[in-house]
Structures are given as C-alpha cells and as structure tokens.
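Single-structure report; data block below.
With one protein chain held back, the other chains of the complex are shown just where they sit.
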Amino acid sequence: MDFSIAPRLQELIGKFRAFVSAQVIPLEKQMSAGWPVLEPLLREARAQAQREGLWGPQLPRDLGGLGLPLEEFALVSEELGRSPLGHYAVNSQAPDSGNMELLREFGSEAQKERWLKPLTEGRIRSCFSMTEPDRPGSNPTWMSTRAVLSDGQWVIDGDKWFTSSADGARFAVVMAVTEPEAAPHLRASMIIVPLDTPGFTLVRNIPVMGHAGGGWASHAEVRYAGCRVPEENLLGGRGFGFALAQERLGPGRIHHCMRWIGICERAFELMCRRAASREISPGKPLATRQTVQEWIAESRAEIDAARLMVLHAAWKMERVGQRAARVEISTIKFVVAGVLQRVLDRAIQVHGALGVTDDTPLAFWYREERAARIYDGPDEVHKQVVARRVLRGFGVDLK
Amino acid sequence: MDFSIAPRLQELIGKFRAFVSAQVIPLEKQMSAGWPVLEPLLREARAQAQREGLWGPQLPRDLGGLGLPLEEFALVSEELGRSPLGHYAVNSQAPDSGNMELLREFGSEAQKERWLKPLTEGRIRSCFSMTEPDRPGSNPTWMSTRAVLSDGQWVIDGDKWFTSSADGARFAVVMAVTEPEAAPHLRASMIIVPLDTPGFTLVRNIPVMGHAGGGWASHAEVRYAGCRVPEENLLGGRGFGFALAQERLGPGRIHHCMRWIGICERAFELMCRRAASREISPGKPLATRQTVQEWIAESRAEIDAARLMVLHAAWKMERVGQRAARVEISTIKFVVAGVLQRVLDRAIQVHGALGVTDDTPLAFWYREERAARIYDGPDEVHKQVVARRVLRGFGVDLK
Amino acid sequence: MDFSIAPRLQELIGKFRAFVSAQVIPLEKQMSAGWPVLEPLLREARAQAQREGLWGPQLPRDLGGLGLPLEEFALVSEELGRSPLGHYAVNSQAPDSGNMELLREFGSEAQKERWLKPLTEGRIRSCFSMTEPDRPGSNPTWMSTRAVLSDGQWVIDGDKWFTSSADGARFAVVMAVTEPEAAPHLRASMIIVPLDTPGFTLVRNIPVMGHAGGGWASHAEVRYAGCRVPEENLLGGRGFGFALAQERLGPGRIHHCMRWIGICERAFELMCRRAASREISPGKPLATRQTVQEWIAESRAEIDAARLMVLHAAWKMERVGQRAARVEISTIKFVVAGVLQRVLDRAIQVHGALGVTDDTPLAFWYREERAARIYDGPDEVHKQVVARRVLRGFGVDLK
Partner (left out) sequence: MDFSIAPRLQELIGKFRAFVSAQVIPLEKQMSAGWPVLEPLLREARAQAQREGLWGPQLPRDLGGLGLPLEEFALVSEELGRSPLGHYAVNSQAPDSGNMELLREFGSEAQKERWLKPLTEGRIRSCFSMTEPDRPGSNPTWMSTRAVLSDGQWVIDGDKWFTSSADGARFAVVMAVTEPEAAPHLRASMIIVPLDTPGFTLVRNIPVMGHAGGGWASHAEVRYAGCRVPEENLLGGRGFGFALAQERLGPGRIHHCMRWIGICERAFELMCRRAASREISPGKPLATRQTVQEWIAESRAEIDAARLMVLHAAWKMERVGQRAARVEISTIKFVVAGVLQRVLDRAIQVHGALGVTDDTPLAFWYREERAARIYDGPDEVHKQVVARRVLRGFGVDLK
C-alpha cells in the first residue's frame, strides 16, 4: 500500500483550503440572516472560485470542472466541508451535484442542454424528490407516488418531503412508480419536473431543528397533483429509477462522508484551540484536564480512521465498481456519521456554555447534522446491509 | 424500604398530569411564534392552574403554594417536565423558583415584601446573574464581577452571561466579589439589582442553538457598569454568596432532574407510539425491529433507575441535609443528564426524518437540553466531586 | 417512599459482613487449590455460620433458616456476594437454594423428607438440569430431552450441559418433555433423578474460561440414557415444568443480582484502595488522575442505581407477584450484569498488571462472571421481554 498523496494534489487541496478560509468562512456569520442575504454573498464567492480555477472540482473538464477522479475529489470535499457553505461556493453542493451526475450519465442530449448546462454553470438550482412522509426510508421501494403515461405526458400524483432545496429550484428529479406490476426494484422511474408545472405545490419548508430555512438551505414538503410533463422528461429508462439512484449513491456517499470529515476537522481544531486557551484557573489551561486530553486523542483516532476508510472505499469503488464495494459504501455511512456526532459532542462540551451558543459553528452542526444518522438510509439499515453481505459468505441468505 | 406512593399524592400527581395534557401541551405549537405570542396564552394557563389549586406546588402554604415537601414536589416536577412550558404554568420555573427560595430563607422582611410577594403571585419575573463569559463554570469561586460599598450603596461592575430570563425580568440576584481578600469561598455576596437601575445593560439575548429567544425563554448577556443599589439590597450576609448558592443548589438539582425525567417519559411515549404505528412494510410496525426493542428496553431501564436515584437523593437530603447528601446531589446531575440525552437521541432515531423536524417536541429538547450536561457545573466536575468524597474514605484528600 | 433500612436489619447485615470478612474471604486464596482442598475448609466455615446464627438466611424458620423476606434477604445476599464463597458458607448457594425453594413449594411430603431436609442441613448438594447444548437458551421451550412413563417409571433420555455443581451432587432436578403434544409451555415436567441412577453419566466437567473446576464449583455436561426413576419423582404436576421454572426464577434473579452487586462493591473498594495507594510518581497517588476519578464516580453511580432497582423489583414482586413484576425482573438482569462487567473492567484497569493476576479476586470474577450476560437468558432476550411488555401498552402484540 502507498498512503502518499501526490504533490500536485496536495497543492490543489491547499488552494481549496485557502479559498474556504478566505472567502467562505467569513460568510458564516450571515447564515442566521437567511438565504436572501446569504445568496448574493455566495454568488460573489462563486465568482471568486471561478477566477481561482476552483469551480466544479467533481465536474468533468468538458463541463467546465476540474475533472478530478473520485478519490481525489474526496480530499477536496473534506476541505470544502470545513464550512457549511464550502460545497455551494464551488458548485459541488447536494443535491445539485448528484443531479448533474445523473444527467451527465443518463440524460438525453436535449436534457443535458436544457438542465445540465445551466446547473454546471451555477445559473439554476435543482432538487431530488424521493422521500415520502408516509413511507420509511429503510424500505425505499415501497413508494406511493405514481406517474401514468397519458397522451404523451407523464401525469404525476403524490406527496414527498425532504425534497431539499426545492425552494427556488428550477426543476426536480422525481421518483415515481411507473410500472406498478413489476418486481419491487423495477417499479419506479425518474422524471424531470420543472417546478413551474401546474399541479406542483411547495407545501412548506419543513421546520427542522428550529428553522424552516429558505432557498438552497431548506427542506421542502411538496405535492404533485395531476402534474403533467412531456414523456421525454423521463430520465434513463422506464423502471430504472432505483438502478439510477444506486448509481447516484456511491459517489454521493463519498462526498457526504468527506464533507463530514471536514466538519470533524474544523470541530477538532476549535476543540483544541479552546482547550489551549481557556483557563480553568489562572495560568492553567483546560488542556491540562485528562478527560479533555482523552477526547482529543479519541477524536484524532476516530477522524483518521474514518478518513482512511472513506478513501479506501473510493479507491475500491473506482477499481471494482459500486456493486463490489457495497459493504464499504454502507460501512462508511454509519461509521463516519457516528464519528461526526461524537466529535461535535466533545467539541461542544469542551467549549462549555459557549458551545451551545451560535458564537461558534458547533451548535449549528450539532443540530443540523443529527440527520446524518438518518438520511441516505438510517445507520441501522446500513448495518444490516453489511451483515447480510458478510453472512452470504457463511452460507446464509437473508432476503 | 417502602417504594409506595401515598394515594393522596398519587391523586395530586394525576391532577397535574391532566392539567399539563389539557392546558399546557396544546400551547407548545406556539413556541416558535415567540414570547410575545406565548406569554398571554401562558397567563391564561396560569389562571387555570390557580383555579384548579395547582399553583406553586413547591411554595409554602403561607405564600399561596401547596407546601409539598421536596420528595413529593419531585414527582410533581416530573409531570410538569413533560412539557417545556409545564413549570412556568404553575410558577415553579427556574430561575424564579430558586430566587423565591433564597428570598424566603434569607431575605429581610422588606425584601420579601418587595420582591418575594409579587414573584409568588406570578406578577413579576426575576433572574440569577452568576456565570461569567471569561470564567469557567467549573471554578465558580474565580469571579471578576466586583461590588464595592460606597456611600451606603453597592457599586457593581462586571460582565455576566447566561443570566437566563433577564429579558423582561424585574430584578436580578447578582453574585459579586465584595470581600476580595477573604478565602475563595467567602469572597462573594448576593445583591438584588432592579433591572431598571442605571448602569445595567442587557447586551443581547445570546443566540443559543439557533435562537436568541425572548422573555422568559432567553439567556442574556448583561453588563453592570457602575451600577448602584442601596446597601440593604444585600441578600444574606457579606461573603455568604457561595453558601447561599449551595443552599439553592440542592432543591434546584431535584427540580431539574425530575424535569428531565419528565422529558424522558414524554420522549419515551413518543418513541413507543411511533414504533407501534410506523409501518416499515405493509402491516409490519417498526416495533418488530430488535434494535428498536433494545432502545425501548434500555430507555425504560435508564429512566426508572434515574427516577429512583433522584427520589432517594431528595429523601436523603431532607433527612440528613445537603452537605451529607453531597455525593448523591452530584451523582444525579451527571446520571440524569446522560439518560436525558440518550433517550432523546433514541426517540429521534426511531422517528427517522420526522424526528429532526419541529413536528414533535423532540428536536426542541435535543438542541435545548444539550446544555444539561454543561450548566450547573459540567458533568465532569460533578464526577470529580463524587470521586473526591469517596476517596476521602480511603485516606486520600484531593484538594 | 421510604428508603430507610430498619435498625434490626442493619444489625443483621453487619453480622453477615463481619462473618464474610473473618471466615470466608481468608479462604479465597485456596480457591486455586481445587474443591477437595476447599470443601473441608468451607465445612468449618459453615459450622461457624450455624454457631453465629447465620445459617440459611433465605430459608423459613421451620427449616432451620432465618426466614427473611425476599427484600431483606436481598441485602444479605449482597454481603455474601462480596466473596465467591459467601453464599456457600451459609447454604444460600445456587443451584441448591433454587431447588430448596422448588421442593418447599411443590414437593410432596416424601420428597421433602428425602431431599429437602438434608439440603437445608447442608448434608447433600443438588443440581438443576435444564440447558441443552443443541438448544438455545433464548428459546427454553424448545427442548429435546424426553421422559416417558413406562411401568410406573419415568424413562429419561437426553443430553444436558451447564448442569452446574452436578459433580458430587446427590440428585438433579431434570427438565424433560413429558407431553410432546401439548402447547409449547406445557410440554415439560420436572423430575428428581438421584445421580447414582443407572443411565446417568457425568460426561465431563466443562472447561470454562480455562478451568474444568470440580465439586460445587463446576459445570457439568451430563447424559441421561434410559435413566429410570419412580413415577413419584415427578415434582409438581405433569407439564408444569415451565410454570415451576418461572416460580424459581423471580427470587433467583434477586439473589443473583444482589450477589453481583456484592461483587461490584468489593471490586469498587479494591479499585479505590489501589487508586489511593499506588503511586504514579513519588508522593502522587493514582487517584489524582481524572480518568480514575471518573471511573470511581461512574461506578459509584451505577452500583447505587443497580441496587435501588433490584430492591424495588424485590419489593414489587412481594406485593404484586412475579407476573406483574415481569418487566422489573427482566430489567434488573441486563442492567446489573452490565454494571458488573463494567465495574470489574475498570477495577482491573486501575490495578494495571496486578489486575490480570490472581493476586486479587478481580481476575477470577472477570472471567467467571462473563457468563452473567449469558445465563438465565442472554441480556438481549430480556430486553425483548421488556420491550414487548411495554409495547403492549401501545397496542402492539409481538408474539
């Protein structure tokens, strides 16, 4: 094995780090002011990213990006993750990055021209509409939204929620059952729905952990009621919805996990800085407490282990494909989400009362990232996936 | 030992439970609307509490309360804790309840007339001003706020934060060093400062976990700059600040811990109800998952253990006094704060995406009660207190 | 609630404590010498217990015991648990105590005369033969041992293991299926089998955690091959095996749990003494380390919580019966077994290299009591029992 990072990549990582520190972190204090205040500031940061040649690190070069392979983008994603606004500032933010990937791989030329191009240029935003309030995330094939082909149009009916960033988005990629008689994994299709389509309603931005948010920073409940779009808005083939979602999943998992590791590193630094500077009695810093030292050591160990696991998963995925790396892709989900929560918790505790205030980003991440253990499949489901794969090697086939 | 609860007390507990369910829980959905909306609704609930004979359960009868002994009030406090608004609705809320206790035990007749009476009647609110931003809560005797006697007036200078509920309060009980040359535990005194005193500034309601809040539901940063109050505003004797704070601490600990247990029970019910009703596939509830069952069993065990410990601590405190029950008073702090966090975390996980929304009170408590492991002395400090007491019995005296 | 302990009981507890310290703990160093060396020493200790009026605290007075109710015996059991030999020294040891209870409640006069009397006098030993190597403890009704009535005799065939203390025992109480066509819980019966019955074989004392042991301190694998005993050796009615086992379970759980708490208290003392006396640098005891202090505080809290839970369960069981206290009886199993393991682990860690040697009893308990989380139903099964009972209150009936 060779754990070294090429000098060229190290240099690029350094540029992203500098960009995040100089252009993005200073905007964080405006986060509580809301999206209308934040969006123009981020637009400037995005322009700066373009000037510095940092735009779209995950995008291929012919789409104006840096064309980094997954395992290299992973390390960039960590740097971007150091701020809640990092990915947005270079057009690598969810859910757009996943939609761009879908369109790039499975979109028709017309779809690419109409939707992918402005996305890659950062001129529009999009959303991904899969989760339903009445259906568990642990059983994604059990879905009630329906799309029926009628007169050359898809007629879509159904309720979705956690359609993140729908507020202000130009279009949604909607998962809907189009083949109700097929096998469970072949029932759904992905359909592109412009959000000005009659029958689409943004019911509300869901209040999450105290805030409904707005714009990109929101999670919508939406309704499709007799929503009609042209037949050619189908993305990929009929019944291929889950297959496509799986494709979208692997790289998305790497993005998320490395973003979480970026959060961990920032929290770790804040924790260490606080331990070093806060005095518990005159001249005696908090860092002298053994318990604080243990939190630092355990956090250092957990973050380093998490990063190695994610990089290994990315490396394996690129070599043998997502299917063969399924255990790793599920493993990093629950491992890194757990590390994230523990590191944030320790960092807050080291900050004492300051830790629960919004004077540091820790409280934001503590509440916002509680969802990390839930979305993209709750950790418990991923543990089952891993166990079932492992047990097949011992002659047990559980479903 | 006799673990039975007297029928008379059971009946009273039932009344409080019914009151919270009928009058208080329905107001929760207005919590996000802010204090100006909430306050008049709570005023009505308070009037109802008075009509039902549920006012001031912790207050002595001659002050218009129910005169419950600590170990009985504990069980009432659990019922009130089922809603974030429960204690307020019957005038048992922090920080007023602690201030009423201080005034009742140590206040002069004039102080009682002027401050205690309207507090017990719920006509005014108060705050307690001890924590300082530049001084660690783990070392309470290290304090920078000063009060100097000059021309029959205390002149107070200093910065405080987490002076909870200062916004709209009539007065503060301020801890300030008055005897800088005395031994550390004899340096500070408590002084009553009306908040319209010149020199007092409410700098800001600190944004905590995403919200600055307002009114009773806020945590202020305040400044005392040459703030002058009459000499007779001293509460208790000079240099008795910490001794009084200790007195306030024991019963307050019981209140808090039982409030937390009330939260746990409500979260437990929500968790069980969700497990029972949420289907993971048609006809199969989430409750069939073994992991969910383990969370339920572990939560049940932890909550029951916590309650027994708190009731035992209250019982012991009433029999042998706070000093002899010091180990128990510190133990329940870190035990119950830990149970609270774990139960809330499990309840959220069982709710999935719904758990992070504000559609249940879980997300509110998850972020709001993260502070439970920090305030009133961080858990780590209480563990040290316990260990040091224990180790004395083995011949080691650590400070 | 009243957490006080009657002075009379306190005095009795003190006597048991003194007896264990003076007569039993000194014998521990002979434990590695084996049962033939240990047994005569214990015989002397037993004689001393009889002289001091400490014999059979759990036995009724008419059987020569002290007649303590369950909740009082619980506290005595804790004292006895401070040594691995404590219960044996006063004839309260498993599995004999459980068998005495069965015989006392369900035995015929002849059975009592022949088996119960010498047991209560400590002249013979017995064993309980239920667990089977090929059947999981989590599903006790699934059993392969059969007993068929033929010519006025039960003919028993089957393999059992963890028939503890069979080595040297006079008889076994065997669980065998006698009604194979009945409902699962009504299939088995209990039958008394003298161990000199032809067809009975003690296959081996199972090597457990490095030792096969011997005599009372052993766990046998046994075989019943065409083993014939008179019809009247049936204990209780036909098909009542599980009902009787349930009866035996509740008090046995209290005994075990309080014995574990006794172990915890001894380990706790050893930990504190070591922390107080071991120097990590000249003049600086290990007790100054914050991590050691946290282990002490957490252990103190966990042990105290565990004791309250067990005493409450005993109290409830005596008032409302085992069935109504089912949740509590299952809860204390997994709670106390967990506390036991954590406290022992911490105590060993504080002892460093000494902790893994046999120079303290910690290493013995560490390996011997790993089984606590397995026997009497693995912890995971008890958590399911608790969850299922709780969930019934929410309208879900899981099996």
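In order of appearance the chains are A, B and C, and numbering begins at 1 in each one.
Simple rule for what comes next: a residue touches a chain if its C-beta (ideal position, glycine included) is under 8 Å from a C-beta of that chain, and two chains touch if they have at least 3 such contacts.
What you see is a predicted model, and the numbers here were worked out from it, not measured in a lab.
S.K.: Which listed residue, A:Leu103, A:Met143, A:Val335 or A:Ile348, touches the chain dropped from view?
M.R.: Residue touching the absent chain, from the options given: A:Val335.
S.K.: Given that one chain is not shown, which residue among C:Arg17, C:Arg238, C:Arg278 or C:Arg389 touches it?
M.R.: Counting the whole complex, the residue in contact with the absent chain is C:Arg278.
S.K.: Name every residue on subunit C in touch with the hidden partner chain.
M.R.: 32, 131, 133, 136-139, 142, 161-162, 206-211, 278-282, 286, 289, 291, 348-349, 352-359, 363-364, 366-367, 370-371, 373-375, 378, 380
S.K.: Under the stated touch rule, tell me which residues of subunit B contact the chain that is not displayed.
M.R.: 289-291, 294
S.K.: Can you list where subunit A touches the absent chain?
M.R.: Answer for subunit A: residues 1-5, 71, 272-273, 275-276, 285, 287-288, 290, 292-294, 296-298, 300-301, 304-306, 308-309, 311-312, 315-316, 327, 330-331, 334-335, 380, 382-388, 390-391, 393-396, 398 touch the chain left out.
Heads up, the rule we're going with is that only the chains that are shown with their structure count from here on.
S.K.: Taking the mean of the CA coordinates per chain, how far is subunit B from subunit C in Å?
M.R.: 43
S.K.: Indicate the whole-number Å distance between the mean C-alpha point of subunit A and the mean C-alpha point of subunit B.
M.R.: 38
S.K.: When the C-alpha atoms of subunit A and subunit C are each averaged to a single point, how far apart are the two points in Å?
M.R.: That gives a centre separation of 52 Å.
S.K.: Specify, in ascending order, the residues of subunit A that touch 2 or more different other chains.
M.R.: Correct list: 289, 291.
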